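Removed from the display is one protein chain of the complex; every other protein chain stays in position.
Presenting chain A:
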Amino acid sequence: MAKTLYHKHIDSHTIARLDDDGHVLLYIDRQVLNEYTSPQAFSGLRQAGRKVARPQAQLTVVDHVNPTTPNRIALVTDSQAARQISYLAENCRDFGLEHLDILDVHQGIEHVVAPELGFILPGMVVAAGDSHTTTYGALGAFGFGIGTSQIEHLLATQTLVYKQLKTMRVTLSGALGPWVSAKDIIMALVAKIGADGATGYAIEFAGSTVKDISVEGRMTICNMAVEAGARGAFMAPDDKVFAYLKDKPRAPKGELWDQALAQWQQLYSDPGAHFDQEVALDVGALAPMVSWGTSPDQATTIGGAVPNDADAQHRRALDYMALSPAQALSGLAISHAFIGSCTNARIEDLRLAAQVAKGRKVAKGVRALVVPGSSAVRRQAEAEGLAQTLMEAGFEWRQSGCSMCLAMNDDVLGPGDRCASSTNRNFEGRQGAGARTHLMSPAMVAAAAITGALVDVRTLMEESV
């Protein structure tokens, strides 16, 4: 029978079927852990006298609470953050897990670091205590976020009790216009189907456009699928993915690579496979997107306006964001610009931002931060001259981490600050209590930083031709 990619993954990882409601005992290939969702899981293991079933299947990273100051040192002044960091190191020592601490040469955001190390491979099922684990779908792995109790379960058993999802295929067609990016595709999809439009589903992105998008862009799309409620998002791995993985430190080598590749090439949805829901999106018609509200689905094109209706949900969002019904988004003044996060802090994102910033200056009164997704991205951006370009334009050049995406470290916005942000969530208080976040692509953030207001990056770049 024709199978979807999702079902190929679930079937190959099912140890036992547990009932007729779709629950299975699922084998998990790899887990990525961070400092803030894992402490209670390790404490639970200790209390119950349990061991880690498969230490070599775990990778642990400090990314959420670490400072990103340029002269970062091991000493973290926030005592609670320091305790989480030291407890993770202690747990990794005691249980024998690989650990990337804050001064490690590979330090960075878990969803940036794990792919760049080759820790995530096609065909894997991967779980992590972070909702953006969906990112790994770009590599043909099935990744999904879990809570702390499940982290403990996974550490102890290498399995999870798992209820199978419904499947949704999102077919992307058409060619992206200039300065329209993967971020705009996923923002448009979330706006189209809603913040709960894919709740209960695994999304497979298919269609002619997917092959045109880089592996990094694909990660951006899969990363934000969770903002539509998807518990996982896939793209069938292709030659671009295989080229991306080849020679990564943890990827198989030699004969093992050939064996792996032969299996990975079978990872696609069979022709005629049934999907529970189908959605189509013509990306040729897209314009750069910006969010106006406090949910990622409250977004429209930069040429658009906030809705002009009396919906209570919209009123609350507009009140928080200090916007009026029907207000145009272009021209809205910002106080901050942030390029970072597991959604958009990879090298390609920084290249685009630097291209916009080159020869320009950040507007007076705007504070603009660039926080690379990993130490490797940071080094590469410095080698390519991107860091210099961004700094000359007036951007702050920081160390890697989650930083102002969720503001668990010192990078926090104040009440009323309005931020153009390359991140994934515009929730109330997300970047700081009372802070106002507008989501957009890194190129759009850079353009907003330069002009001091939300602006169509295409206009800015045309003007200078």
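By definition in this document, contacts are C-beta pairs under 8 Å (C-beta built on N, C-alpha and C of every residue); 3 or more make two chains touch, one makes a residue touch a chain; residues count from 1.
One rule holds in what follows: contacts and distances are computed from a predicted model.
**Student:** Leaving aside the chains you can see, what is the UniProt protein name of the one that's missing? Options: "2-oxoisovalerate dehydrogenase subunit alpha", "3-isopropylmalate dehydratase small subunit", "Permease component of ABC-type sugar transport system" or "MoxR family ATPase".
**Tutor:** In UniProt, the chain that is not shown appears as "3-isopropylmalate dehydratase small subunit".
**Student:** Touching the left-out chain: which of A:153, A:218 or A:418?
**Tutor:** Only one listed residue reaches the unshown chain, and that is A:153.
**Student:** What residues on chain A make contact with the chain left out of this view?
**Tutor:** Listed in rising order, the touching residues are 12-13, 15-16, 18-19, 21, 23, 25, 27, 29, 36-37, 39-40, 43, 48, 50, 53-54, 65, 78, 80-81, 83-84, 87, 121, 123, 129-131, 144-150, 152-153, 156-159, 161, 163, 195-196, 199-200, 229, 231, 252, 256-257, 259-260, 263, 295, 297, 313, 316, 406-408, 425, 427-430, 433.
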